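With one protein chain held back, the other chains of the complex are shown just where they sit.
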């Protein structure tokens, strides 16, 4: 150092530190951790600075590597150690579905705040248990429906709240992926009910249902057809052996909202040629909104009050303009952000709620939201068991 | 004439003349007549030359004007006169829904061929009656599902038949229009069950169901929610008086096909900002197809066999290339055609079937197809009456 | 006929009849004739009823067949006979470029009105001769820049005239086709300077330059690079023999307008994968417009006065709404029209100008416009001869 250089001031002196315990190091663990690492300098000034305390995962070499890679202080192959880690104030439960309940309940018991990946529980009943436990313990709780934290989606929600598209009459949402098109694709844990609880309903449908609730409101009845299109797939361990697929891998459903609005929703992993096609369209009495996750920096918006005569149409709103949700934290107009940024926004919101005792809802999804989504998903499955007959939603 | 000019040879000497009787002069009458007038010189050489014999409509001045405008030899305010016109060999029933059955049956009784607009009958039972009568009389019969005659749709059907996208797993079809968004829009005849039989189900849903059957196959079960979102509207005659809307104006439905494929379908006139958004997407085991009527000269196609590695994706196929359906009759590649051309293709097909004793199906929709569509639409309505419970399709 | 049928009234009793002489029966002859045949019943009530008097073409069997197909009374293999036909009041010169001047001049000499395909003359000098002759003779004259008659283009022009996008700063226009990508494609007449005058400049560039003038104004200077990318191609008659391509087959150019606006323009037949990609974008001080001929029923429009905050963007205006140019003549909103309809609008405008002594300009392109376009095209070629040096436009 030359003597003319000045040492940097203390970092984030006013921001409380919050110790994070992470379960999982795969796609979700990676995305959440990346989000946490970005918070201090990008959601600037941060409400809180997350401290990576410990991480757990099933395979020792992998979890040790993940800990070193991301800077977690400690690791374990047993999630209980992370939950019990006194440096952990917040459990980030990004583990497989079957761990959602036990680890979350254990953390709640210790008075720790929990953000848990979706679907929240293996069943709606389990989700309800988590919600009631978290409420009783007075901890903050969040279900990681990250698509609420896309700027375009949040802007859509604001427009709807402000009455810009009037009263909503239609919602149509589809989440289309191609990952199971190949009938020889292996039977991973997500295709086993004992590990996953539900299949495409939980992986994809939960997002669509959450967005429907976030943007439109509460459904009162569903009809559903739930399918397992390829009933047996090669075992991951021994590809020559077939194992049964014990969850749904595609579904379609109708929903009616309390407001009278109606919806089609759909999720599939058999959408050949689609990548991450999470889209919805909403038609209101004064306008419409359409969105697709693959073009997540844009909103298609129609409002009926645009002129001159005959010069109206759906407009492509790029959601990185000054004043748009989270735009202040990022780059310049049209300099797009990506999927990972939803986690930055989401986790920062959760930390902010914790350190400033704010409400997670309605911007974020609580465990109650996670539970309600699971009730609806279970109702879709129940409907399918009886020819798609109408099932009334009762929370 | 200079003496060096040569008189043109006889026109279409080898093409039989077929006398046409038209019911209706509004949008459909206009579109059908325009189609007939184009056939001889554009579907060249034509299978037959339509001769505009007579036209009927309710209002004398209007029907007289239409006759002169388009070149019909005669007119009447009574459709029976058109049916009875000895110069009429083919009845083109483009009148209001309530006239579909009586005029069609009268024509069949006289041994005349009939093309009838959709929805075929006021109910499935009535449609069945038309079908059986036409079959018994040995006349050619066609339900005017004109979207089968979009080149892109027909090309899609060929690709599916050729196995290009493999076995179909998903169909999702929506027909979105905005015409009833305004709650003050008048209660036209289409909103009166006595005149129209059904509402959006018949106007829009019939097309989607026909395309699903044309492209995917026969459904075995449906679930539906059918709505009348605005139950009263101003009378056409006296806008200060409200009249009840006695048909559906929006619906959503699920379908399961015999093959196991599943579908969402939807039709609404409350799609603010959409014009004529008749779209579908089909996902198969080897590829996918997507289509939107507003870009009717294109097909979005994905097949999984395109390289090099990583260089695949949905491709925009412009359906005006040499070899595409009907491309030979029109212009150059990329020089698009429009909505009206579906009627040219459709009516030429019907004339070709008549004069050359060909089968209307499977390219065209017969009365049996019209009937089957109505069965499915009625099943959707029936399902809606009982909470969307599953209704098995039985023809 | 039953005695209850009423004979249709006289057709178009108030519309003058105008005798048409057509040169050419290929793509342009077919498109113009189809347009003429549609005018009476579709541009209803028509300003005039065209009467197909005579048609000429090089090959007797083909021209005789065309005459019968379309209903021309007479035909000849010599265009002079059509020009001289006393039944011809309007010459529609849709023949090859080398015939534009002689046939047009001959018709003018006889006091006949002329609509002539583009490019008007083989050179700007020849075009000027046609313009001055037509003016001197007092006949109506039109250069067939049909894209002015796309509803979306005309709506764009109205928006610009009304100041909706403010003062124009940029024009960028490209006309991209793939027809010469294959180096083995034959050397058709359009690639021979003696027959065609110019190549892609005339075929495609003339449209772009006309649209630039129509929408933006008069350029004052150009720079150009003009190419013949494949200098020899197989003879049409004897594919084993190569013949020189003596015209340009691709070009790029810059233009500066009198207003200070600047432009890039481009035309090529080497745009692999593009079909009829005639597109432009215009940026003004208050808004922007973008257009593509392959989606000719739409205009992309941005105006800076749309709210609420942050909810603005380019909007897709479907140009078939009530009040849009020509919408009254066609179908319903979103029920698109096609390329052929530009000719219906164009020819009806010309007939209207003739029978009602209206001005062809500024809506339509006169011979003066055709001449001015040719001056600009010639300047681009001249620029290219000297390293793209600036060439001042002087009419």
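Labels A, B and C are assigned to the chains in the order they are written; within every chain, residues are numbered from 1.
As a convention for this text, a contact is a pair of C-beta atoms (placed from the backbone, for glycine too) under 8 Å apart; a residue touches a chain by one contact, two chains touch by 3 or more.
These figures come from a predicted structure and were not determined experimentally.
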Among C:57, C:96, C:284 or C:310, the residue in touch with the chain that has been omitted: C:284
Selected from A:174, A:320 or A:384 as touching the chain missing from the view: A:320
Touching the absent chain when the full complex is considered, from C:4, C:17 or C:221: C:221
Interface with the undisplayed chain - residues on chain B: 155, 159, 162, 164, 298, 301, 303, 306, 308-319, 321-324
Residue numbers in chain A that touch the chain omitted from display: 1-2, 4-12, 27, 31, 33-34, 37-38, 40-42, 44, 54, 64-65, 67-76, 78, 81-82, 84-87, 177, 274-277, 293-297, 318, 320-321, 330-341
Chain C, residues in touch with the chain not shown (by the definition above): 165-166, 169-170, 172, 174, 176, 181, 183, 221, 223-225, 227, 229, 250, 252-254, 256, 260, 262-264, 266, 268, 270-274, 283-288, 302, 304, 312-314, 386-390
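Here, only the chains that are shown with their structure count from here on.
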Chain separated most widely from chain B, comparing mean CA positions: A
Among all chain pairs, the one with the most C-beta contacts: B-C
Separation of chain A from chain C, taking each centre as the mean of its C-alpha atoms, in whole Å: 54
Interchain centroid distance [CA atoms averaged], chain B/chain C, Å: 34
Inter-chain centre distance, chain A versus chain B - centres from mean C-alpha coordinates, in Å: 42
In chain C, residues with contacts to at least two other chains: 318, 321
